[in-house]
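Here the complex is missing a single protein chain, while all its other protein chains stay put.
Lettered A and B in written order, each chain numbered from 1.
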Amino acid sequence: MAATAISPAAARARRRRRRRTRTYGLAFLFLSPWIVGFLLFLVYPMVASLYFSFTHYDLLNSPRWIGLANYKYMLENDPFFWQAVRNTAWMIVIGLPLRLFWALMTATLLTMKVSGQRYYRTLYYLPTMVPPVAAALAFTYLLNPDLGPVNGVLAHLGIPGPLWFFDPSWSKPALVLLSLWGAGDAMIIYLAGLLDVPQTQIEAAKIDGANAVRRYWHVTLPSISPVIFFTLVTGLIWTFQTFTEAYVAGNTTSGQKDTLGEPQGSLLFYAIWLYQQGFRYFNMGYASALAWVLFGATMLCTLVLIKSSERWVHVEGNQ
Amino acid sequence: MSALAAHERARRQRILHSVARHSVLIGVGVVFVSPFVFVIFTALMTRDQALTRAIWPSPFRFQNFYDVLDQQPLLRWTWNTFLISSLSSIGVVLSCTPPAYALARMRFRGRNAVFLLVLSTMMLPIQVTIIPLYVLFSHLGWIGSLKPLIIPGFFGDAFSIFLLRQFFMTIPNALTDAARVDGASELRLMLRVVVPLAKPALVAVFLFNFLYCWNDLFAPLLYLGANPDSYTISLGLSEFRSSRHVDYELMMAACVLFTLPVTVLFFLAQRAFVEGVTVTGVKG
Partner (left out) sequence: MRRPLLAALACAITFSALATGAATAPAADHKPVTITFWSAYTTRELHDYQLAFVGFHKKYPWITVKGTGNIQDDKITAAINGGNAPDALLSFSPNNTGKFCSSGAWQNLNDRIAKEKFNLTQFPKVALSYSGYKGVQCSLPALADAYGIYMNTAMLKAAGFTSPPKTLSELTTMAKKLTVRNPDGSLKRVGLNPLFGHYETISDGLRQAYGAPWFDAKGQPVLSKDPRWAAMLKWQKALVDWYGYDKLRKFTAASADEFGASNDFEIGRVAMQYDGEWRTAFIKNEHPELKYTTAPFPAADGQAAQYGSGPIAGDIVAIPKGSKHPDEAWLLIKYLASDTDAVVGLSNRLRNLPTTKAANSSPKLDKDPNFAPFFKIFTNTKSEFNPLTPIGQQYGDTFQAFATKWQAGKVSDLTKGLQGLDKQISDELKQASAGNAP
């Protein structure tokens, strides 16, 4: 043992420090796969794309600094940018709430006490198993104005079916139909939440004389509001990036594969315009600028949503 | 009214309610099921019939499934998709278990901050990172190969870490405390105590990632677009039109073949899915 005297307290403190360092070191080690991924596949690309957004970069030559020219062009000289913004906003304001509402309604149906409830649940969830590309292709056929069964059924009922994906006013609603069909993922989450509603509160409401609708509005919905909030936030972030179904549908119904977003740009969503700029025209600097604007808009809307949640999301104990 | 009559009436009402409920459920069910039915029927039609409004195929043409495999390199696409999905998912499980363990069961200052950071990365639109990543991969010569879709899986995935962390936290502390007292290292705790108990969650993570990769279009579109030999099924099908020979009956047959494997997988692993979803969605 050392000749210098160490007080027991100091020795304990040193042991604690060593242990903490060891814990930190160990934690760091455990976290390292994610940390490397974070730095390499997230931080680096973010910084790089911010840099690209101030350049003109076509992949064949090195990036050429142009300052704010990309952003200026975006806001002042690019009508397709605004069309993309409008289309995406439509999806967020109309498509997303419709989808979540449908998911909530079907989830509520699935809470009914009937025999074989399990099978209905599987059935409703099944469409989410279909790969988005296959689902989109299937719907381009189902909603084909002349060959598809949907218009066939409508014709039987005497209703002239719209041109769906071939009509700019109906192409987005057609996409919404597709998303309703596959709303099972949100539905399952809502179902779990609905099954978790405290029965005591329901009983209490019943005793107070509330009917089913009032019980739903005053007890059930507040109880699942955290779940609704979760699906709203994730749905919002996801809807900003609408791409796959619109890409496939636009590709398959337009006669040409060079212009995306047909018909008449009605399916030109933000992510599609970004893809076209970056990977068809190889305007990578401009596409990076578009990406950062998207990021900003997503963050802003998410923050607004989170702030608003304080008013309508009921956390346990915040009655 | 006699007790028997009242009993009868109550029973009738119960049956009526049951029928009503089932009808509604079936009605909505028809909406969900009919696309499957129409697609499968069309996949079995002849070309001439597919160009009409007929619903019922006559004759049945099972050969369409063979034809589409013949006309498009569907088998190669399937192999590529399978490679990507399975390897990447293995990578995710391997690379997300330690971070999730650290965030769930190791105590260190800033643990919550790191967790929030991990969560926040889920909110980042991928568009912000794809262009420099594309440039990076193209400098590495990986564009056109399957590497850009597999390698990043070995470096963590926020959603999987989240899922595993939630699950790991449900394991009683008593189990690990006891082992810790016996002098077990964290590594051993993770491998011998936590992981065996967390098998359902690990399976769920694997399946979620497998499904994601199987279905993904965007990443394959970006990184594989230059090399038709490495197409995935989603990429190959999305270009059905540009391959210059589109026929609806073949397209539908291809969709059926594309959907079948994951549907089967889903049925086999149904419980794992639902458990995984519940852990994250509700108590978030």
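Keep this in mind: a contact is a pair of C-beta atoms (placed from the backbone, for glycine too) under 8 Å apart; a residue touches a chain by one contact, two chains touch by 3 or more.
Here the structure is a predicted model, which means the values were calculated and not measured.
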(Q) Given that one chain is not shown, which residue among B:Ser58, B:Ser185 or B:Asn227 touches it? (A) B:Asn227
Q. Out of A:Ser32, A:Gln117, A:Gln201 or A:Gln264, which touches the unshown chain?
A. A:Gln264
Q) In the complete complex, which positions of chain A touch the hidden chain? A) 55-56, 58-61, 64-67, 69-70, 73, 77-80, 144-147, 163, 166-168, 253-256, 258-259, 262-265, 279-283, 286
Q: Could I get the residues of chain B that touch the absent chain, sorted low to high?
A: 47, 51, 135, 137-144, 225-229, 241-247
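Note that in this section only the chains that are shown with their structure count from here on.
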Q.
From the mean C-alpha coordinate of chain A to that of chain B, what's the distance rounded to whole Å?
A. 15
Q: Write out the stretch or stretches of chain B touching chain A in their complex.
A: 18, 21-22, 24-25, 28-29, 31-36, 38-39, 42, 50-53, 55, 94-96, 98-99, 101-103, 106-108, 111, 114, 117-118, 121-136, 138, 152, 154-157, 161, 186, 190, 211, 214-215, 217-218, 221-222, 225, 233-234, 237-242, 246, 248, 251-252, 254-255, 258-259, 262-263, 266, 270, 274, 277-278, 281-282, 284
Q. Which of the residues in chain A end up touching chain B in this complex?
A. 20, 23-24, 26-27, 29-34, 36-38, 40-42, 44-46, 48-49, 52, 59, 106, 109-110, 112, 114-115, 120, 122-124, 126-127, 129-134, 137-139, 141-142, 144, 146-149, 152, 181, 185, 188-189, 192-193, 196, 226-227, 230-231, 237, 240-241, 243-244, 247-248, 251-252, 257, 271, 274-275, 278-279, 284, 287-288, 290-292, 294-295, 298-299, 302
